[in-house]
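Below: one structure, written as structure tokens.
Omission of a single protein chain aside, the complex is shown with its protein chains in their original locations.
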Amino acid sequence: MSDDVSNEVGISRNEVLKIAKLGRLRLTDAEVDALGKDLNAILGYVAKMGELDTTGVPTLEHAAEFGDTCRDDENRPSLPREEALASAPRTGDGCFAVPKIIE
Amino acid sequence: MEPYQWTIHEARRRLDNKDISSVELTRSVLARVKAVDGAVKAFNLVTDDRALADAADADRAIARGETGVLTGIPIALKDNMDTAGIETTCSSRILAGYKPPFDGTVPARLKAGGAVLVGKTNLDEFAMGSSTENSATGATRNPWNLERAPGGSSGGSAAAVAADMCLGSLGSDTGGSIRQPAALCGVVGLKPTYGRVSRYGLVAFASSLDQIGPFTKDVRDSALLLEAISGADPLDSTCSTRPVDDYAAALERGVKGLTIGVPREYFIKGTDPSVEKAVQASIRVLEGQGATLREISLPHTAYAVACYYLVATAEASSNLGRYDGVRYGLREEAGDLLEMYMATREAGFGTEVKRRIMLGTYALSAGYYDAYYRKAQQVRTLILRDFTKAFDAGVDLVVTPTSPTGAFRIGEKADDPLQMYLSDIFTISANLAGLPGISVPCGFDDNGCPVGLQLIGRAWDESTLLAAARAHEAQTSFHTRRPDL
Partner (left out) sequence: MEYEVVIGLEVHCQLSTRSKIFCGCSTTFGNPPNSQTCPICLGHPGVLPVLNRKVVESAVMMGLATHCAITSPNVFSRKHYFYPDLPKGYQISQYDKPICEHGRVEIVVDGVPKRIGLTRIHMEEDAGKNLHEGLGASSHVDLNRAGVPLLEAVSEPDLRSPDEAVAYLKKLRNIVLYLGICDGNMERGNFRCDANISLRPRGTTKLGTKVEMKNMNSFRFLKQALEYEIKRQGQVLDEGGKIIQETRQWDTKRGVTESMRVKEEAHDYRYMPEPDLAPVVVEKIWAESLRKAMPELPDEKRERFVSRYGLSEYDADVLTASRPLADYYEAAVTVFDGDPKATCNWVMGDLSARLNEAGTDIADCPMTPGQLGGLVKLIHSGEISGKIAKTVFADMYGTDKSAAGIVKEKGLVQVSDTGAIDAIIDQVIAANPGELEAYRGGKDKLFGFFVGQVMKASKGQANPGMVNERLKEKLKG
């Protein structure tokens, strides 16, 4: 059962750094070590789900009821531009400003 | 008895009789906050001016005879609910100073219903935690023992009610974040069925698990507050359009004829003996009121915590992607975009949030999705089926301890995330299955701290839940006890 949780869990330091980058988190060296240890402990614990045979069991992603939950295609007022930008750390020319994006 | 000590229904009666004005009631509550919150630290923000203005509005409404259940009643909100123009921080540095340009649906309903906003209460950052220690503003204390944690993540809302700093409050419950702190603080806490209450304006932790619910001093108040916030919302497609029951009317139905399931997986070693003793005594109280007890099995309980920590962290890692320093919140300037993101999120998030972003990101990443996230969602189905089977077999309610222990010392579990996660072991399944649950005071542990009894009901059947809770309350006096502060 290759898609089941492996009992041999273990995240390397490099993997911790890779995941951190994916989640856009910069970590100190100490954090890398500590989080690596925590994650390994947690993954070791969740590996117990591997004991369960879930072949053919549907997933339950949506706790909500199904139905026609759409809204009509109608306009609602937008925020005045000043308000839309009011919480932004940096703005310019009516826009949110960020460090130059290198394409 | 001081006005701040009243229940909501008591205050309602007094306000309607014009024994007291909302402004006077509010002043009493604000004075109480001033007196004790320095020790308890339940609030991130006390909105004095807004509270008095709300109270004055309420008094005018009462004078006009336009009175609703909550008109003039001082209520506190967990600081993860959007309040227009009022700081909403989730106890995170990343949202320090953030003032939403809109009201969430529940805060808007309270406002429209004439409630008085006392302030925003402390929580574990982004509701991630079980102790209200993981907060950028510092830990909240348990009013029963200031060395101990109030539970979490809605520890501020629970402590505020327990310490009489508001008549009722709202929290959010993703894995027990209402019920567990309610138990540890000796108040009533209810998590509604998923989809009963709108999540619009509740800052998301785990979207498929989060629900807003009330903390109150008794069960009647719980029914009143729940009814005020429940019901369909065009801004939340996951919020049900089913009609809302008249919960208050169901309160005195009693438990005669009800079958209450006692799941053997919830009565295990590891639970504090004094907690177990209090819970067993309360179960006998329910039996004494005419309920039939039946031992049942919820066989997948042992997998709930594992399942929960994958589902919740995966959703959390996704939900927290928006805190990028671009449109609102904290920003750490840097020369390039990637550095700006990394520096902002490093500085803005606390350790537990980072830990969960890491776990969730890992569970969703290429090559691990099936083994972790998908597997967890399948296990979730199995957990729901356990409950469905019990209900289909005629069980009306499931009774369990709310938490395996009473309040633990601040710092006691802070270094061991897994131990902290396991303190939610009894509350998590109701979130995974989307079921309503309530915690009511049922005694005290060996440390003199409160113990909670949890009842879990059928989806959409909060009425039976409240009726049973009320039947228990009517025979006990734990809910009337208050800490000395």
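Going by the order they are written in, the chains are A and B; count residues from 1 in each one.
We adopt the following convention: a contact is a pair of C-beta atoms (placed from the backbone, for glycine too) under 8 Å apart; a residue touches a chain by one contact, two chains touch by 3 or more.
None of the values given here were measured: they were computed from a predicted structure.
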In the full complex, displayed partners of the excluded chain: A, B
Option from B:Thr238, B:Thr301 or B:Gln378 whose C-beta touches the chain left out: B:Thr238
Option from B:Arg32, B:Arg199 or B:Lys375 whose C-beta touches the chain left out: B:Arg199
Listed residues B:Trp144, B:Phe215, B:Tyr341 or B:Trp460, member touching the removed chain: B:Tyr341
Touch residues of chain A, complete complex, unshown partner: 21-22, 24, 59, 61-79, 81, 84-85, 90, 92-101, 103
Residues of chain B in contact with the chain not shown: 80-82, 88, 90, 95, 98, 100-102, 104, 199-204, 206-208, 234-238, 314-315, 317-318, 320-324, 326-328, 337, 341, 361, 364-366, 369, 373
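Assume only the chains that are shown with their structure count from here on.
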Centre distance in Å when chain A and chain B are each reduced to the mean of their C-alpha atoms: 23
Contact footprint of chain A on chain B as seen in their complex: 98-99, 101, 194-195, 208-209, 234, 237-241, 300, 302-303, 305-307, 309-310, 317, 324-331, 333-343, 345-346, 349, 351, 354-355, 357-359, 361-362, 365, 370-372, 374-382, 384, 417-418, 421, 432, 434
Chain B-facing residues of chain A, complex: 3-6, 11, 15-16, 19-27, 31, 35, 38-39, 41-43, 45-50, 52, 54, 57-65, 67, 69-71, 79, 83-84, 86-90, 96, 98-102
